[in-house]
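Note that one protein chain is taken out, while the other chains of the complex remain in position.
First chain written, first letter: the chains are A, B and C, and each begins at residue 1.
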Amino acid sequence: MTPLEIDPNIARRYREPGAGVFDPALGSRNRWGGIRFLKTPSAALATAILAFGILTAIVGPILRPGDPLRITGEPLIQPFVDWAHPLGTDVLGRDLFSGVLFGARVSLLVGLSVAFISLVVGVLIGAIAGYAGGWIDWVVTRGIEIFQTIPGFVLLVVLVSVLEPSATTVIIGLALISWDAVARLTRAEVINHRSREYVLAAETSGVSGPRILFGEILPNIAPTLIVTASIIVASAILAESALSFLGLGDPNAASWGSMIGSGREQIRSYWFPTVIPGAFIVVTVFALNVLGDALNDFLNPRSNG
Amino acid sequence: MTRHMTEPLLTVSDLRISYRNALRTGIAVDGLSFSIAPGESLALVGESGCGKSTTALSILRLLPGETEIEGSILFEGKNLATASESEMEKIRGNDIGIVFQEPQTTLNPVYRVGWQIGEVLRRHLKISAREARERTLELLRIVALPDVERIIDAFPHELSGGQRQRIVIAMAIALKPKLLVADEPTTALDVSIRRQILELIDRLRRELNMAVLLISHDLPLVSQWTDRAVVIHHGQVMDTLASRDLFRNAKHTYTQGLIGASLRLDDDRSCNQHRLAEVSVTRQSDGSFNYELRRPNPPATPLPVAEPRQHGLAVNDLVVRYDRRTAVDGVSFNIPKGRTLGIVGESGSGKSTVARAIIGLVRPESGAVSLDGVRLTRFSGTALRSHRKRIQMIFQDPFASLNPRHTVQRILDGVLVANGISDRLERQGRIASSLDHVGLPQTAAGRHPHEFSGGQRQRIAIARALILRPEFVLCDEPTSALDVSVQAQILNLLADLKQELGLSYLFISHDLAVVRFIADDVIVMRNGRIVEQGSSIWTAPSTEYARALLAAAA
Amino acid sequence: MTLLSRLGFLLLKAVPTVFIVVTLSFFFVQLAPGDIADYIAASSGAATEEGTSALRESLGLDRPILEQLLHYYGTLAQFSLGQSMRFDVPVTELIAARLPSTLLLVGTSITLALALGIAAGAVMALNAGRSKDRLLSAVTLVLYSIPSFWIGLMLIIVFAVQLGWLPTGGAEKIGSRASGFSYLLERGRYLLLPSLALASYYIAIYARLTRSSMLEVIRQDHVRTAVAKGLNRWQVSLRHIVRNALIPVSTMAGMHIAGILGGAVVVETVFSWPGMGRLTYEAINARDYVLLLGILLTSAFVVIIANILVDLLHRVLDPRIGARA
Partner (left out) sequence: ASEKPVQGGTLRVVMGLEPATQVEILQNAGGAGVGGRVVEGLVTEGLDLSIQPQLATSWSVSDDGLIYTFKLREGVTWHDGTPFTSADVAHTYSFLKDVHPRRRNTFANLVKIDDSDPHTVVLHFSRPAPALLPALNANSAPIVPKHLYEGTDPRTNPWNAKPIGTGPFVFREWVRGSHTLLERNPNYWAPEQPNLDAIIIRYIPDAVTRLAAFEANEVDIGYSTPVPIGELARFKNNPEFKLDTEGYSLGGGLNQIFFNLRFEPFKKLEVRQAVAHAIDINAYIAKVWQGYAIPSPSAIVPAMKHFHDASIKHYAYDPAEAERLLDQAGYPRGADGTRFTVRFTANPFMSQVIDGANFIRSALAEIGIRAEIALYDHPTYIKKLYTEGAFDLDIQVLANGYDPTDGIQRGYHSGNIKEGLAWSNHAHYSNPEVDRIFDEAAYEPNPEKRRALYVELQQILHRDLPAVNLVQYQPVTVSRAALRDHLIDQQNSSTSYARAWLADGGA
């Protein structure tokens, strides 16, 4: 029995003696799993933060239209003193509030796209390698090994600096150094599942390979992948900020990382141009990690406590 | 065996244990009382989940944190339910030893076994490393391990299951405990080794004069190896009786049901004429239980007569290799329509591999599988698939063989879709009728596997095998993960289906009694070869190996 | 398989990997717009046509790309990494000057991350669900969420500038004549902040990993066996839980080496640490592909050798592995 599988009804009946007798009549689908998930305080908080972040990314530009990189005021206005610039302005006089709003867009876009691309690519490659075995698996494993051998961030820096730094290159670069972890994980899980009896059963009743892979095995490893995805989003946001720190961000878009990059020279005298976007990164990544943990507890039947 | 009329060594009275954790919240043991005299051997018997292990663990206070224990566990006058943790540490391993079911996991994989045995000695005695090693070697000899000098430095994974279980036993008796708790010490072992382990425990009991609490769900085993048996259901005692009276004097309906469902090797019932007793337990609205014993009869419909023209399923000189190992080495047999062939043999003898080769999960190296004279091994792709439809398979583990993410409807529907049945209504109808066949309500279709009990899951697996209307069904240990009472239901169901639908089975099992009940013919396998065949083995086995198997199972 | 033959096997297996890494990187760098001549022109703030083309010619940049690749292979075949185009000295010399400090930094960081991470993880697992666990979980999650350059800057501001306890950067006191213990102490002072900054993320990872794998081990039957032997809480925890939980942690640590090496690029910049990370960045910027390939090759080898060490360690930690292979 896993936490996921226990229906409150069954649990209630189980308080009584005779617990050993399984009464399937009590079983029912746990349709409200999602809501129960949100009852965990940390999961609820993380979800709320992320939902708020995504909402901000969507409506932010409506709230504060215009280009966030426009110089709209005096430089280095402190936060919370001038309501035209609630979070103050940076060294050039750009509004930090609109920067943060638009930055949510870039950071989340980068994070989500990287997770999406590396998940799609990694799952496809890893699943096919794990399921097909043989020389395909051999080739893919070597490929993954190569990516494991090159320090990822170095590859990323090489890639982004030789191409034009832009949101697209950053996303491609990050996806390039993230897919291998997904592929390795997927491959291992697929190999683990493909000899399980439910897969053999499907095979013996004539279900075709792709159907087994995508219809039977993938749904079972989805929880692991979802958790991985949340971690990739978080680490992509961090890596994007590190790139911006090295001056390799997209110069035409305000991202949290690039705001830190341009504000950090003044960090000793003016904390807010760096700390404000930095705080947004930390809170977002934190929320993503909390969410990942909570999902892990929720989706992974073996975890506990 | 004599009853000792001395003071009991252990007295459990009115034990109530409830779990409060993420896994479950509820009562596992509900007012259990029993006692063991010094040197006595007592059995706790009951179905899976009835609270046997919980009781055993509670004696050594090995239960997880969020568990509440009420009642008393008096061991030599001390109440273990309330003893302090340091007192318990002195008792564990010293006065009470314990042996668990699964020898694969009870040893720490990263330490040498000798070290692990020595750990008990060093913990409780002040002895030098040399002495500890000497004592360990001695213990290894006591548990009758060969080549002790090598084994003492082996890692657990380098030993066989039986050897590991001996290590665990050596660890448990290292300090000559007064009580040995053995929680299903042989269920995970091969039949041939099972007997040796039980003999060992019994010998040690006599030699060390220690009491044994043996936990099992195997009634024949209990009746042979213990003095007294306590039958438990839902955490309560149903029956307490002398073991040798178990099969004769059971008072409680539930005990009688268990006995009726148990098969013994000397029992010459056959599924063609008989059905096993089924005990059904229902819960009243007031929470109490109602036990009912049913002895179903075989259906009146006569056995369909096999047409002589049809050969059925033939396997010819089959050879299967994994990497470099030969798992099946020139096996040939024939299953005529409407017959059941049983395969027995020790673990690793290649039983499953034969079934897998027939159904196409592994590619045989040579040899032929043919169906009604048509060679399946020649085909590939769609042609093969259309023939293979006629053969289906049921797996051992009903928990693992159903995809936990799909509903029953989807599991069954997927098979039909994959086999090109595109008419939705037809699929619906077939799903309904196959659920009917296996005795599940139609409402089962909408649920997920985890909402069913083990027996019900195995019914779903059978429904999945039947939905393509096969002629041959390969059953690879379909009941070995199930309780006796549930096993009886499944065996009855298979027998009924054979008669109703004219199915033929290949039935693999390590339980010889079950094979004797269900199969018309039998083959014995060893190291990938057939060593003996024909029903004469039940009465007059001709090979040493078959004799040993029978003796071990008896 | 004996340890030694296993070592040889793993090293041999690595050769094609390194070869592909080098070839791919070569084409990759060639894809980049601009070359070393452009860089030298840019950084000298002056250029003449003759100078630029003479430079290209002398470096062989005017030859077809495959020829350049073959030439590079030729260099490698002579067990040389070639001559850096920007610094005009052998690449091995440049790398030899930087590699030790990077290894020191990375090695210290991994050690620190493992030591602190495992300790924190063990405390968390043994107190699972209680306030100690929650507090430490929150702390590690925060560490997990902060960019390392940011932590680096904060450490500098707090410990070097405000408190003045530790130096802001560099690897050792220049011209220092300290020796023996005081020399080690001295180096330790320089090492502490950068290795902390680099380790912070991994401390969090190992803490979380140790926690979850310990919780996994706690559920295993052999722990119950250990308790049944009468061992006390500490003996059970250390010998039977933490010890076994080290196995997955060591696997992960092996996979992180490449990542930590990459992370050094940023931390070395922040702490002006004279390591390979900064050299890499300079090589990329200068399009000094001979140097860059030399660095990638070296770091691939470092990763491979580290993985081999982890593999061997893993065999010591988990006796089952040799049997399975």
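Everything that follows uses one rule, which is that contacts are C-beta pairs under 8 Å (C-beta built on N, C-alpha and C of every residue); 3 or more make two chains touch, one makes a residue touch a chain.
Predicted, not measured: the structure shown is a model, and the values here were computed from it.
S.K.: Quick one: jot down which shown chains the absent chain touches.
M.R.: A, C
S.K.: Can you say which of A:Gly60, A:Gly88, A:Gly152 or A:Pro165 touches the chain missing from this structure?
M.R.: The one listed residue touching the chain not shown is A:Pro165.
S.K.: For the chain left out of this view, which of C:Val123, C:Ala160 or C:Leu192 touches it?
M.R.: Of the listed residues, the one touching the omitted chain is C:Ala160.
S.K.: Any idea which of C:Gly117, C:Pro147, C:Gly259 or C:Pro274 touches the chain not displayed?
M.R.: Missing-chain contact among the listed residues: C:Pro274.
S.K.: Contact with the hidden chain only, please: which subunit C residues?
M.R.: Touch set of subunit C with respect to the missing chain: 32-36, 38-52, 58, 83, 86-89, 94, 97-98, 101, 153, 156-157, 160-161, 164, 167-171, 174-175, 269-275, 278-279, 282, 284-287.
S.K.: On subunit A, what residues meet the omitted chain?
M.R.: On the subunit A side, contact with the omitted chain comes from 67, 69-71, 75, 91-94, 161-162, 164-165, 247, 251-252, 262, 264-270.
Criterion: only the chains that are shown with their structure count from here on.
S.K.: Line, ring, star, complete or other: which one describes how these chains touch?
M.R.: complete
S.K.: Could you tell me which pair, A-C or B-C, is linked by more C-beta pairs in contact?
M.R.: Between B-C and A-C, the larger count of C-beta pairs in contact belongs to A-C.
S.K.: Greatest Cα-centroid separation from subunit B: which chain?
M.R.: Following the centroid criterion, the farthest chain would be C.
S.K.: Distance from the CA centroid of subunit B to that of subunit C, rounded to the nearest Å?
M.R.: So the centre of subunit B lies 50 Å away from the centre of subunit C.
S.K.: Find the geometric centre of each of subunit A and subunit C from their Cα atoms only, then give the gap between the two centres in Å, rounded to an integer.
M.R.: Here the centre of subunit C sits 24 Å away from the centre of subunit A.
S.K.: Could you list which residues of subunit A touch at least two other chains?
M.R.: Subunit A, residues with two or more chain partners: 304-305.
S.K.: Taking the touch rule as given, give the residues of subunit C at its contact with subunit B in the complex, in rising order.
M.R.: My answer: residues 220-222, 224-233, 235, 239-240, 243-244, 247, 317-320, 323.
S.K.: Provide the residue numbers of subunit B that touch subunit C in the complex, in ascending order.
M.R.: My answer: residues 57, 60, 62, 85-86, 89-94, 97-98, 100, 102, 105-110, 119-120, 123-124, 155, 157-158, 168, 171-172.
S.K.: For subunit A, which residues are in contact with subunit C within the complex?
M.R.: Residues of subunit A touching subunit C: 142, 145-146, 148-159, 161-163, 234, 238, 241-242, 245-246, 260, 264, 267-268, 278, 281-283, 285-286, 289-290, 293, 302-305.
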